[in-house]
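Note that one protein chain is taken out, while the other chains of the complex remain in position.
Lettered A and B in written order, each chain numbered from 1.
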Amino acid sequence: MGYAAARGGLNAINNADHLLRTLRDCDPSEPLGADQLTGRLRLLVDRTMGEAGLWAPELAALAIRQAEGDITEAVHLLRSYKSTLPRLATAIPVHSNELSLLRRVVPAFREPGGPQILGRSSDYSARMLNVHESSVVPEIDPKETTPSTAPRPPVTRLMDTLRDMDLLVDRRNDSDPEPFDITRKPARPPAPRSARLSTMARAETGALINLWYRNILGPDGYLHEVTLGEVRHGELPIRVTHPHTGSAIKIGNFRISEVEAIEDLNGIDEDRTKFDVGIGICFGHNERKAIAMANLDIACHRDNGKTSLEQSILMTTDGLDSAGFLEHLKLPHYVTFRSMMERKMAMRRVSEEQVETKEPA
Amino acid sequence: MTVVSHREPTGVIAALSGSALHDEPAFTVLDEESKREIRRALLHAVCAPGYQVPFGSREMPVARGWGSGGLQITLAIIGSSDTVKVIDQGDDEGVNAVNLRRLVTASTGCEETTEVNEATVVQTRHRIPEDELTSQHTLVLQVPVPEPLRGIERDMRELSRMHAESDYSRMWVSLYEDKVRNGVITQTTGYPCLVNERYVIATTPIPRWDIPRLHNAEFLSLFGAGREKRVYAIPPHTVVEPLTFEDIPFEIEQNENTYCRLCGSNSSFLVQSPAQDDNWSCSDTAWCRARRTK
Partner (left out) sequence: MTGIFVPEPVVQVRNLGKVYGPFSDETISRTGSSFGSARDAVIGSIVAAWDISFDVQPGEALGIVGESGSGKSTVLRCIAGDVEATTGDIRLANVDEGKVNILDFDASRRRRLRIDQLSVVYQDPAEGLSLGITAGGNIADPLTAAGWRNYSAIRTRAKELLNRTEVPIDRIDDLVRTFSGGMRQRVQIARALANNPGVILLDEPTTGLDASVASGVLDLIRSLLEELNIAAIVVSHDFRVIEMLTERCLVMHHGRIVENTLTDQLLEDPQHPYSQELIAAART
């Protein structure tokens, strides 16, 4: 059967659709509730929302379920769903100082201003597979899962300390007043910082980490390792301007991972009395992505257009672009193939003619 | 962050979002504001033939690289009174073409056809239909890589400069080197062309066979690259010249002694099907079928 049998195309894909759904939905195991995904696979949901650039935990759970766990596929479902929706409002900017902290680690100081909160992280757990872990959960004392309402001691960021000592490069400037909207305008080098940060915020996690790692260790690498100031996970409010009263109202919450980083400046053309700064922020709990992002933010700044690092960030870290283009190779290419064969024959004819006449072209 | 609604908009919210229209089709793939934005980008493209206009490419139900750009253009320009034809490699029944076609008809309510003379919009991957296209037609081409200079330069800033300054000398040098090394210019499909004597474009992977159809055409050609987020256009009656030296004629794929085993044609673009030596058939299946039924 040819890939494109006459008049059978629609039947073929309807059948493929049907097969996909049937086998997925009729598996003998317990049906998967969306709440099970948001409740028990929270990191998968967070990562998917981060790469989709859409905060909607229930929708992300549906997408992961429909995509049978393929994150790239789930991200695609979320983003194309977003394409069908009208924009109602733009949220009022919020400072991450308002973060209601679930986790906070400050590698730069032993005793930073404010508490270090290990929080919910597997960083310190021994990575040993528990083969006997039962799926039946024992009774848990509600006090253990209810977050404390005791007021937290105030937190002083490493950045603020260094800024007060005039040790930080000031990266604020007037050339980038409004955040670049990468969903409405493609970002191309040279791009404003907000375009790079937005691109990284919804980049594919693996792509960003790989870009960082390759550049740290590779022979032609651009990057240096940073010192981390803050590594945080917490909740922020979403506020919009009320359409009738004009005042700011809170309509919900969302979570982010936030990383601040500094890098020691040592280049000939750099201000060696200061540290350069970088920020990494993404939806949900995804620390490795935020750390890579903060690193790459500084790297781009120091690179200042000398290499094509910015182009790599802007053009090669989106998961849908890379996966889609890769998989498009599965589409029929027989017209191109025919054209390639024809050129091979033409080249052959020319070299045969040359052999006959013994003359260069 | 932007706040989006994920329930069907009703009442006040519908009025606010401007989506309380009366003739809503079954489902939406692309919202109306986005379609307007795409049309504006297309207008820019038509005003500067061959110039790659950046646009805010939306994610579609088909993956990047699978026609999301062509689809956005078609959705932006098509209305319920239009008729769409969608082909892939010239074939209406290619599975990706079928998928794209059903998305267009179900989300816009337009008619579909396999016959060129009934169509108003023809969306295509890698071919121009053999039938004549007239001023009633708009041709929408799916573009995997819109940058014709990609083979000689990777840095986007330098590429932008080369187009802006019309500095295509490295392209000419690569054609010279190609001829020197291989005895012929070996570019296969997607042959680079100079449009309106100004911009060099990537003609998607259409075969050289189809290139002459672009020159001084009756129809409008719109090129959509969803992944790269650019559109470009060739308005009707525009000069389109394949890049070659004056004394090296542009060569299309020749059908030497090959004929379509179904309709006998030797004057259409033929592909091998199945992959045996003498099994050639027309890549344009609708054209071939029409010849057979005459």
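The rule is simple: a residue touches a chain if its C-beta (ideal position, glycine included) is under 8 Å from a C-beta of that chain, and two chains touch if they have at least 3 such contacts.
These numbers were taken from a predicted model, which means no experiment stands behind them.
Chemist: For the unseen chain, which displayed partners does it touch in the full complex?
Modeler: Listed by label, the shown chains it touches are B.
Chemist: For the chain not shown, which residue from B:Ser81, B:Ser169, B:Asn257 or B:Thr293 touches it across the whole complex?
Modeler: The single option touching the absent chain is B:Ser169.
Chemist: Which is it among B:Leu43, B:Ala106 or B:Ile248 that touches the chain not included here?
Modeler: In the full complex, the listed residue that touches the missing chain is B:Ile248.
Chemist: Just one of B:Glu132, B:Glu177 or B:Glu218 touches the chain that is missing; which is it?
Modeler: Of the candidates B:Glu132, B:Glu177 or B:Glu218, B:Glu177 is in touch with the missing chain.
Chemist: Name, in rising order, the residues on chain B that touch the hidden chain in the full complex.
Modeler: Contacting residues on chain B, toward the hidden partner: 161, 164-165, 167, 169-170, 172-173, 176-177, 179-181, 245-248.
The criterion applied here is as follows: only the chains that are shown with their structure count from here on.
Chemist: If you average the CA atoms of chain A and of chain B, how far apart do the two points sit, in angstrom?
Modeler: Comparing mean C-alpha positions, chain B is 31 Å from chain A.
Chemist: If we count contacts the way the header does, which residues on chain B are in touch with chain A in the complex?
Modeler: Interface residues on the chain B side: 1-6, 9, 13, 16-19, 27-34, 37, 54-61, 63-66, 68, 88-99, 102, 125-127, 144, 154-157, 160, 179-180, 182-184, 186-189, 205-208, 227-230, 251, 253-254, 269-274, 283, 285.
Chemist: Touching chain B in the complex: which residues of chain A?
Modeler: Those in contact with chain B are residues 2-10, 12-13, 54-56, 59, 76, 79-91, 181, 183-186, 188-190, 238, 240, 243, 251, 254, 305, 308, 311, 315, 320-321, 323-328, 331-336, 338-340, 342-343, 346-347, 350-351, 354, 361.
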